[in-house]
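Only a single protein chain was left out; the remaining protein chains are all shown in position.
By written order: A and B. Residues from 1 in each chain.
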Amino acid sequence: MTTYREAIRTALRRLLLEDSRVFLMGEDVGRYGGAYAVSKGLLEEFGEDRIRDTPLCESTFVGAGIGAALGGMRPIVEVMTVNFSMLALDQVVNNAAVMRHMSGGQFEVPIAVRMATGAGKQIAAQHSHSLENWYAYIPGIKVLAPATVQDAHDMLLAAVEDPDPVFIFEHQMLYGIEGPFDPKATPSSPWQAAVRHPGSDVSLIAYGGSVHKAMTAAEELEKERISAEVIDLRSLRPLDRPAIISSVSRTHRAVVIDEAWKTGSLASEISATLAEEAFYELDAPIARVCTREVPIPYAKHLEDAALPQVPAIIEAAKRSLGNG
Amino acid sequence: MSIDISRDDALDLLSQMLRIRRLEEESAELYSQQKIRGFLHLYIGEEAVGVGAMRALRDDDNVVATYREHGHALVRGIPAGEIMAEMYGKANGCSGGRGGSMHLFSLERRFYGGHAIVGGGLPIAVGLALADKMKGESRVTACFFGDGATDEGEFHEALNLAALWKLPVLFLCENNRYAMGTAFDRHVSDDDIVNNPPAYGVHSETVDGMDVVAVERVVHNAAESVRETGEPRFVELRTYRFRAHSMYDAELYRSKAEVEEWKKLDPIEQLKERALGATLITGADIETIEQEVAREIEEAVQFAEEGEWESIDDLARHTYARDLS
Partner (left out) sequence: MAEFVMPSLGADMAAGTLGKWLVAVGDRVAHGDIIAEVETDKGTIEVEVFNSGVVEALLVEEGEKVPVGTPLAEIGQAGTAAESVPVSVPAAESASVPVSVSVPASVSAGIMTLGGGADLDGPMATPAVRRRAHELDVPLQGLSGTGEHGRITREDVEQAAVAEVQPPSGDRVRISPYARQLARQRQIDFTDVRGTGPEGAITARDLEGAPAKASAESPKERMQRAIAAAMTRANDEIPHYYVEHAIDMGTALEWLREKNQTLSVNERLVSGVLLVRSVARALCKHPQLNATWQGQEVIRGDGFHVGLAVSLRGGGLVAPALRDTDQGSLSELMARMTDLVTRARAGALRSSEMTSATITLTSLGERGVESVTPIIFPPQVAIVGFGAILTRPWVVDDQIVARPVVRVTLGADHRVSNGHQGARFLGTLDRLLQEPGKL
């Protein structure tokens, strides 16, 4: 068993060892060892040139990552958390995403940007955002959300290898989880959703941190003889629509779990996709279990109440079965 | 004013500035005929900056430019026809018709694009320089931006990062006195931009951007210093645009008299006068250049006119390396 953060570190080491074009930069990635201790020890091993502590200037160090990628490097940029990434959003939207298209295919931006996301640590409104949908909205970039230890490793390898800009959202509650990990395993394609728990009565569609809540809900439902299928989206852009439709075509019921606010969320996008492309498969209204539309509060009981929780998932699943 | 250059240099400087001037004039006309659409920011009046700076760089250097970049692209070596075709939106344009006037690109010429978010190109330049430094290249990344960009956080962040990491970036501030429609003294607290970079430990100087000879000399020295030391430098080029910010505006923000004053400093007329005065060139030389330039522009328009439209079937092309849909 390995932790999520160790798996990422393993991938970072492998990339740094195997490809001289790869370097890591971001706030506190060097001496501090990373805000989530992901890059601990890498500065000592690879030196200041390849493990770069940046000033607190998200726009410019993300932009510099884009420039370095244009210049032939394979930068891995750690934006400590999604909450700070908004300062770099212009570089993402107006440079990384459009460079290939706007230049008629002459230039490409093979950058990998990692950031922590999500709530649950009582760090209040400014540090608890889930804005994956903002990124998944943008054509020209790709967005991954590893939920498992193996994916945390494999997806970083895939992101660095990819010729397009890839954004990886690591849920901050996952860094400490342990799970099976084989660094030598052939990575599965990160662009396809995975069935984490097969079932036949209802599909629980989730990504990132919510996958674990969906798994717990599925286990609880099983005790009540309700067979829930957990779909881990894994890639948020491109979305694996066929996998979502395929699952719902088996179960005919969908509960979408998303730590984002409901309005305009990825859960909305998935619901719309199901309504458009799987309408005649639906045996119950689509349900969304999302965060309450308030800034994330500090107090634990309030934060818990704001976020999607297992009981709410179970209730939504049962409701879709007509016995909620 | 004396002039200390060769006849060949004088002819080339004049020729390059006239190429820009005539390309821009032709573009304005084509815009009114709706051949060119969208935004169109003309460089008329600022030619000495683009020509002088570009001549000071090496072919292997990187260039990052703004949305007022037709001149930079042209002097950098992107053919006039490809620039014109791009403004037409044709497939034979230098960005395949996807960029337009504001987004000219050339991999071959290391021209990393016209950037149309003010300040947005600065971090890119820092990154390009970072890549060169890490790879051990002796390349300079020249980054053009206007006085308006100095208002942006990226300007200060980029100076700081380039200085902190000792990156070979040549910051070229084309100070044309206006951030879009806001006059310099209404958008900058200090009355002198050159005071900024030293706060980050970056060498800073100013040059008369209407004097192409001076621009070339100063930028050349700065570029070679960057190349030698691997550290960034900053040059402010004081210039003026004779036309509106974009194709048409009411120009409520400046007086006609001010524009007329600056037109007396027209960089092309200045060079002609000095070169003729020094008998480096003759009136016949100018006539010959004008004819050559006219032919080049005519051919460029023809190239654009004859270009194909990209098939709508290829709309999604270049969004990703491989089509995801």
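FYI, contacts are C-beta pairs under 8 Å (C-beta built on N, C-alpha and C of every residue); 3 or more make two chains touch, one makes a residue touch a chain.
Bear in mind the structure is a predicted one, so any value in this text is a computation, not a measurement.
Contacts of the undisplayed chain with the visible chains, over the whole complex, involve A. Which of A:Thr3, A:Ser59, A:Ser130 or A:Ser320 touches the hidden chain is settled by the complete complex: it is A:Ser320. Within the complete assembly, A:Ala284 is the residue of A:Met86, A:Val195 or A:Ala284 that touches the hidden chain. What chain A contributes to its contact with the hidden chain is residues 252, 279-285, 319-322, 324.
The working rule: only the chains that are shown with their structure count from here on.
The centroid of the Cα atoms in chain A and the matching centroid in chain B are 40 Å apart. Across the interface of their complex, chain B is touched by residues 23, 49, 52, 54-55, 57, 59-73, 75, 90-91, 94-95, 99-108, 139-140, 142, 162-164, 238 of chain A. The touching residues of chain B, when paired with chain A in their complex, are 62, 93-99, 103, 105-107, 112-113, 115, 117, 120, 122-132, 134-135, 153-154, 157-158, 160-161, 164-165, 317-321, 324.
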